[in-house]
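Missing here: one protein chain of the complex. Every other protein chain is in place.
Letters A and B name the chains as they come in the text, with residue numbers starting at 1 for each one.
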Amino acid sequence: MNCEQFQEILPHIIDDGGQDGDAEARTHADACPACGDLVRDLRHIAEQAPLLLPMHDPSPRVWSNIQQSLISEGLIRGDRTPGLASTGSANTGPASVIALPQRPRAWTPLGSIMATAAVLLLGVLLFNYRPKPAAGLKASDPASADEQLIRQVSSKDPSVGKAYEESMKQVNSYIADAEKAVKNDGNDSVANEQLMDAYQQKAMLYEMATARSQE
Amino acid sequence: MTQAKKVIASGLTEAEAIDRAKNGDAEAFEALYGLHKRRVYSLCLRMVSNTSEAEDLTQEAFLQLYRKISTFRGESAFSTWLHRLAVNVVLMHLRKKTLPEVSLDEMLEPQQEDAPKKDIGTPDNTLTGSIDRVNLERAIGDLPPGYRIIFVLHDIEGYEHNEIAEMMGCSIGNSKSQLHKARMKLREHLKFSRAEKSAGR
Partner (left out) sequence: MTNLTRTAYMAALLVVGANLAAAGATRQSRLNLGPGAVLTVVTSGGSVSLHPGTEQQVIVNSTTHSDRVEADVHATPDGKRGEVVTHVLSQQGASADDLRVDYDIAVPPGISVTLSTATAPITVQGVSGDISISSDTGQITVRQISKSHLHVRGVTAPVTLTDVIGTHVDITSTGGAVQLTQVSGPTVEVRTASGRITYNGDFAGGGHYLLSTHDAPIDVFMPAFASVDLTARSSTGAVDPPELPLEKKEHTNVLPAPGRSFTGTSHSGSASVELHSYSGRIRIKKQP
C-alpha cells in the first residue's frame, strides 16, 4: 500500500479504531512518518472538537423577539409575561400585562359575550394579580412594576422616562374608565373594544420600554 | 446532574420548568431559555458562522420548542430533544438558502479551490499538543459551509454518520468523506497558523 492508497481509505477507517481488514493500513501508518503524523493530527482534531464549550450568548433582542411572539401567539398564560428581565441577570420585576386576545373585526352578540369574558378575565388578572417573587426579588404589584419600568427607561434618558411616565398614567386611567364602562354594560361592544385597546396600549408601552432598555 | 435535579436561576428544577411551560407559564419559558440559550446559539453560530443568522435561528428554535413542548414525553433528555430541534431548524434554513436545482450533496461539496490538498510524502511536525481552542474555533469558522456543517454535527455535537446522513439527506459515505475533508482542511489551517506564529508574523 502506498500513501495515496492509504489516504483513499483513511476516511472510512479513522473513526473505527482499526479493524482486522485494515491491517495493511495500520502497517503503512506505522511505517510511513507522514501518514502516521496525518492520522495522529486528524485524531487530535477530532478529540479537541468536543471540548469546545458553548461560549457565546445571543444578544438580548433574541429573547425580546421570542417574548413578543409568545404573547402574540397566545402561548403564554398564567402568572406573568417575561417582562423587563433579561435572562441571566437579576430580574427587575414582572410586567403585569398578560397575553391579549386578538381584536375582532365584526362584533356579533356571541363575539361580544366572548370578548366580554376575555376582557373581564384580563381585568381581574391585571388588577388582582400578585406575582410570585423570583429568587432574590421582592413581591411587587402592578403599580410598582410600572414604576420599575419608568425608572429603567429614565436611567437611559430622563426625558424619555418622563414621556413613559405620562403615558403610563394616561393608559392606566384609560383602563380604569374602560373597565367601568364594561362593568356597567358587558354587552357594550365599543366599551369592550376600548378596554382591549387600553390593555394593548399598555402592552405596547412595556414592549417598547423593554426593547429600549436592551439596546 | 440529571435533568430532574438541575436547578435553574428562578429556583425551579428543569423538570418543573418543563411541566410549567407545558401549561403556558411565562416564568418557566424564561427559565428554559436561560438554561439552554448558550448551547443552542453556539450550535447555530458554528454552523452558519454569522451572528445575525445565528440569532434568528436561535429564536426560531426556541419558538418551535415552545410550540411543541406539550409533545415532549421525556423519552430522551430534554436538552437532546431541543438540540435535535435546533439542528433541524438550521438545516431547514440552509436548504431554503440553496438553489432548488442544486442538490444537497452539491451544496455540501465546496469549490475545488476550497478542497484540502493531499498530504503525501511530506513528513512534518504533528499538531498534537499544539492546538489551542481559540485557533480551532477560528479555523472552524473559516471552513467552507458544507465541511463546517458535517464537522460541527459529528465532531462537536456528537451525531453519528447514520444520523447525519438521515438529517442531511446524503449517504453515510458522503458524510464520512466530507468529515475527513473538513478535518484535513482544519489541519492545513492550523499548521499554517502555527507556521505564521513561529515566523514571528
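What we mean here is this: contacts are C-beta pairs under 8 Å (C-beta built on N, C-alpha and C of every residue); 3 or more make two chains touch, one makes a residue touch a chain.
This is a predicted model, so every value here is computed, not measured.
Would you mind spotting which of B:19, B:53 or B:137 touches the chain that isn't drawn?
Among B:19, B:53 or B:137, only B:53 touches the chain that is not shown.
What is the set of chain B residues that contact the non-displayed chain in the whole complex?
50, 52-53, 97
Since one chain has been left out of the picture, which residues of chain A touch it in the full complex?
105, 107, 156-157, 159-160, 163-164, 166-167, 170-171, 173-174, 177-178, 181, 185, 188-191, 193-194, 197-198, 200-201, 204-205, 208, 211-212, 215
The working rule: only the chains that are shown with their structure count from here on.
Calculate how many whole Å lie between the centre of chain A and the centre of chain B, each centre taken as the average of the chain's C-alpha atoms.
The mean C-alpha positions of chain A and chain B differ by 22 Å.
Using the touch rule from the top, collect the residues of chain B that touch chain A in their complex.
These residues of chain B touch chain A: 9-11, 23-27, 29-30, 33-34, 37-39, 41-43, 45, 54-55, 58-59, 62-63, 66-67, 118-129, 131, 133, 136-137, 140, 151, 155-156, 158, 173, 176-177, 179-180, 183-184, 186-187, 190.
For the complex, which residues does chain A have touching chain B?
3-4, 7, 10-12, 14-15, 33-34, 37-38, 40-42, 44-46, 48-52, 54-59, 61-63, 65-66, 69-70, 73, 75-82, 85, 87-88, 132, 134-135
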